[in-house]
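One structure is given here, and the rest of the page talks about it.
With one protein chain withheld, the remaining protein chains of the complex are depicted in position.
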Amino acid sequence: MQELINRAKELLADGTVARVLGWKAGDLPYNPEPAYFETEESLKDFVYNGFCGANLSKYMIEASKLEGKTMVCLKPCDTYSFNQLIKEHRVDRDKAYIVGVGCKGKLDIEKIKKQGIKGIQSIQGAEITDDAETLTIQTIYGEKTCAYKDGMLERCHVCKGKEHQIYDEIIGESKDTKDADRFDEVRRIEAMRPEEKFAFFQSELSKCIRCNACRNVCPACSCRKCVFDSNKFDSSQKANVDSFEEKMFHIIRAFHVAGRCTDCGECSRVCPQGIPLHLFNRKFIKDIDELYGEYQAGEDTDSKGPLTNFTFDDAEPSIVTERG
Amino acid sequence: MQRIGVFVCHCGSNIAATVDVKRVAEMALMEPGVVHAEDYQYMCSEAGQALIAKAIEEKQLTGLVICSCSPRMHEATFRKAAERAGLNPYMVEIANIREHCSWIHKDMEEATKKAVILMRAAVAKVNLNTPLQPGESLVTKRALVIGGGIAGIQTALDIADAGYEVDIVEKEPSIGGRMSQLDKTFPTLDCSACILTPKMVEAAAHEKINIYTYSEVEKVSGFVGDFTVDIRKKARSVDMDKCTGCGVCQEKCPSKKAPSEFNRGLNNRSAIYTPFAQAIPNVPVIDREHCIKFKTGKCGVCSKVCQAGAIDYDQKDEIVTEKYGAIVVATGFDIIKLDNYDEYAYSQSKDVITSLELERIMNAAGPTSGHLERLSDGKAPKEIVFIQCVGSRCSDDRGKSYCSKICCMYTAKHAMLIRDKYPDVNVTVFYIDVRTPGKNFDEFYRRAVEQYGVNYIKGQVGKVIPQPDGKLLVQGSDLLDNKQILKEADMVVLAAAIEPNPDVRKIATMLTASIDTNNFLTEAHAKLRPVESPTAGIFLSGVCQGPKDIPETVAQAGAAAVKAIGLLAKDKLMTNPCTAKPDETLCNGCSTCANVCPYGAITYEDKEIFDHGIRETRRVAQVNSALCQGCGACTVACPSGAMDLQGFSNRQIIAEVDAICR
Amino acid sequence: MSIEAKEEFRPKIVAFCCNWCSYAGADLAGSSRLSYPADVKIIRVPCSCRVNPMFILRAFEKGADGVIMCGCHPGDCHYSTGNYYARRRMTLLFSMLDYIGVENGRTRVEWVSAAEGVKFSTTMNEFVEKIYSLGKNVRLEDIRCRN
Partner (left out) sequence: MYKIAKENLSALFQSIAENQELYLPVEVSGQVNYKAWTPDAKVSLETLKTVKSPKDAFFPQSENLYTVQRDGKKLSIQPEALKEQKFVVFGMKACDIQGVKVLDNVFLSDPVDSFYAARREHGTIVAMACHEPEESCFCKVFGIDCAEPAADVATWMVDGELYWKALTDKGEALTKAVESLLTEADGTDAEKLETEKTAIRAIVEKLPYSDLSLEGWNGDALTEKFNSPVWEELYKPCLACGTCTFVCPTCQCYDIKDYDTGHGVKRYRCWDSCMYSDFTMMAHGNNRTSQLQRFRQRFMHKLVYYPANNNGMYSCVGCGRCVEKCPASLNIVKVIKAFEKQGGDK
């Protein structure tokens, strides 16, 4: 972290960048927030630890409009989103000085709390410098521990790898934390009977409160105005009537990002109701991989996306019925 | 709110026998926006149209729904009727209650119910219709032909003969293309040069044709009827106006080590050169890579010997900008590189050659002055093996999946010519199939076999092994006799697959003309619009569209010319108003729409947008309505719904859906 | 499926047909008097690539029991490539609907040329039969639209 701060100071001092986009220490051990730093002085609040899960790529849409370059800290998986945003002309590469920051898996406070840990006062082991396997948590109700792995975000268990896809320089080491197949859960659902599938999604989506956190955090959902906020399709509804609307919203949202979603996992991370929204996106990714060839959005900035491309002998839609 | 009139047609008894038309009209009056409804025997008749006109005037209708036969039948009729009565023609919608209802249902109750729903859907749509105006654009009466081979020359001649200016852009120093390299042509065995040269001369002399040789298309902008093209005239280092074409410079040039492109590198040429004797224009160019003057600064022999003072070492590339109404692509082909076909020993032995190289060897102006001899030792070959389908009809990714179409015939030609001129030479052809679908083609092939005794073996060659004594050992199989064949040959000729000129990819991108996986340009419709690109105003001539022989090329060149002439003959183009239209306040500028547009109709512009108190300059999509054909692919690709299709808008279609489902 | 049951349930079926092939195919079915159930209502679109997945979900929301999309055969699209994009979009959408537990068969894509009146009619008959066998769409409708 200190290395990052020093480098940020240098870049600010020599005028390479006008500001730094990183994370600011929170007022609880686990809530750092994305923040801009424009002075050396302000960098005293800069933090980079296991709770800095937020993908900062999307903030670069606004930062691209500002005067001068922005040093942006991107984790390996965040760089896929950044590439995709370049491809879609939503960010200006020339306005970004990308520091690829090391990542050894990010933490999910909800998961930690789910283990019955509450009244948290401090957390040791979340710093990025040490390779702690265990988090030691001081709480009002006594000291608790939690394996780092058990506190990791779902997305880190299916890590895309430790390589940054785009960067100006890299600071810190990364670790591939993958220990699961990202399509396992999708396969489990695919194997269900239709009524089970329906019950599963009904139960999950009934929790949706239409807060739009999933959409607003999503780097692929970068529309200036979402169709669900405009009257273009007569789809502008805010209701939460526990019936069709949540399905419409989530299916269309996933469809709109299909072939563009890098599987960064932000949607699931931020959902206040813990809906596994990535299951929608991954279904599309899995289908695309199987039907049209493996495709990882954000791996490059110029390939044709699977939905703006085709081959003459693509599978027919009837394959959905045929494969059962 | 619209004031809609609904008109229900009986179509004699075609509709009225199964649909209660009066009821449909009554029900129409219950629909929001409908202020008038009536039924009539034949809505499309004079009297029917008069009823519509009267209602428009009396009830001040702003929209019409005609419940009648298919819009494919009479939509145009009713639109015109509306227009005559002062209503915008795009305020008319048809509810198809004949083909989609009365003709397929027997039960009156059921058919009437359905007709009512179809009427409702049409009313719901018209409620959201807006008047549309077709656009107009002017046509520049000049055509550009890219490529100066037989396809380009023929197209240019045909367009010019119709009275329009044509420019040909050819990247080589001379026009003539692939055909100028050929010796004889099948199936009549005319001398290629004898039939091509007059066309070249005619093109050069034509007052309406302007030829840019040693030039390339650099940039294309604009759209159908109004293209702007930058042409790079590469520095020739010879003044075209002064040069008399005497040829002394080429003779005296001390640098004679440059491989001759025209002779496929089989011999060398001078650094200052015209590709071949009949070149047009007959003005040499200096190949700066090989010129001693350019390499070392010393020499200048050509300049000294040139009586006309035409040599100009300081000449620079020049960019010419021209406007065109139509563009014809005639970029032709080349043969594939044989790097993937090591088994035929092409790179190992000088005596393994391609068919095009054989053409040059057989040609009197070629490297051997027309004598059939081995390039390794100059000896006359006694045993020649032809191998077909080298890289054609290939199932893996070494070669091409398609049939190159011309190889069967030219191989028969070569075999026949050799047997005719050198009766003591044995000729063997290994083939997969012999394909001769063309006028007099099969007869030609049979003559080669029956009259000239060419030995055709159905089977593939596995390997060609150069022997220490200079012979070539050919390992093949005879599928008909089911046996392996080992044959010693003096010369092996490979019928290498043809592929589109590699430059075509760059050109297609500039033209936003689509291209297939094999780099052939895509036609607008495989059957019905074979010489047009899907991009309006771009036409296809010759092999750039797909493999073809000379007669087919010439025929297609003429067809492309006719299409271009048809366009140039118009003063103005009326554009279909049912085109895509972006809502700039919603556009993200993400390019997704442009990625699916088959017509290159969408471009992006940095534009100042004012939206609800916020003023911002940003990248937004622009649709060129002259290019857009209204398919709607972009509207679905657009996630924010910024792109919509006029006449089939999102809200209109949704209104129809709602009306049907309610 | 008994005849009484059929009488109780009349499905709402929306068919999106492209103007150049399938709509003309439907016209040909009509002029050839090849019948199919009146439950099918056709919406004309310029090309299958104009069909937005939102239209399909909208139809279900408003109470449709089946949605079928017809376009030109691959390779024959009037706009060259439209149906290739449509094919991918619909494949993915249908797969997603299957994934969230919508009964298989409520959606279908069929390529019907202007000359295939018979195919149009057969397809519609088959599709309607399938929807009858699946019954009312309850998983995707918005209950507020019920009568």
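Each chain gets a letter, A, B and C, in the order it is written, and its residues are counted from 1.
The working rule: a contact is a pair of C-beta atoms (placed from the backbone, for glycine too) under 8 Å apart; a residue touches a chain by one contact, two chains touch by 3 or more.
Every value quoted in this text rests on a predicted model; they were computed, and no experiment measured them.
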Neighbouring displayed chains - absent chain, whole complex: A, B, C
Selected residue (touches chain absent from view) among A:Gly68, A:Gly119 or A:Gly161: A:Gly119
Residue in contact with the excluded chain [from A:Gln115, A:Thr134 or A:Gln237]: A:Gln237
Absent-chain interface as seen on chain A, which is shown: 26-28, 31-36, 54, 59, 118-121, 139-141, 203-204, 206-207, 209-213, 215-217, 225, 229, 234, 236-241, 269-270, 272-275
Interface residues of chain B (partner: the chain not displayed): 30, 32, 612-614, 658, 661-662
Missing-chain contacts mapped onto chain C: 62-63, 144-145, 147
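We adopt the following convention: only the chains that are shown with their structure count from here on.
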Of A-B and A-C, pair with higher C-beta contact tally: A-C
Centroid spacing, where centroids are CA-atom means, of chain A and chain B in whole angstrom: 44
Multi-partner residues of chain B (each touching 2 or more other chains): 596, 637, 650, 654
Per-residue multi-chain contacts in chain C, two or more chains: 52-54, 58, 75, 81, 85, 89
Contact footprint of chain A on chain C as seen in their complex: 52-54, 57-58, 60-61, 74-75, 81, 84-85, 87-105, 107-109, 139-144
Chain B-touching residues of chain A, taken from the complex the two chains share: 87-90, 222-227, 230, 232-234, 256-257, 304-305, 307-308
Chain C partner contacts - residues on chain A that touch it in the complex: 186, 189-190, 192, 194-202, 227, 233, 235, 241, 243-245, 247-248, 251-252, 254-255, 258, 280, 283-284, 287-288, 291-292, 306-312, 314-321
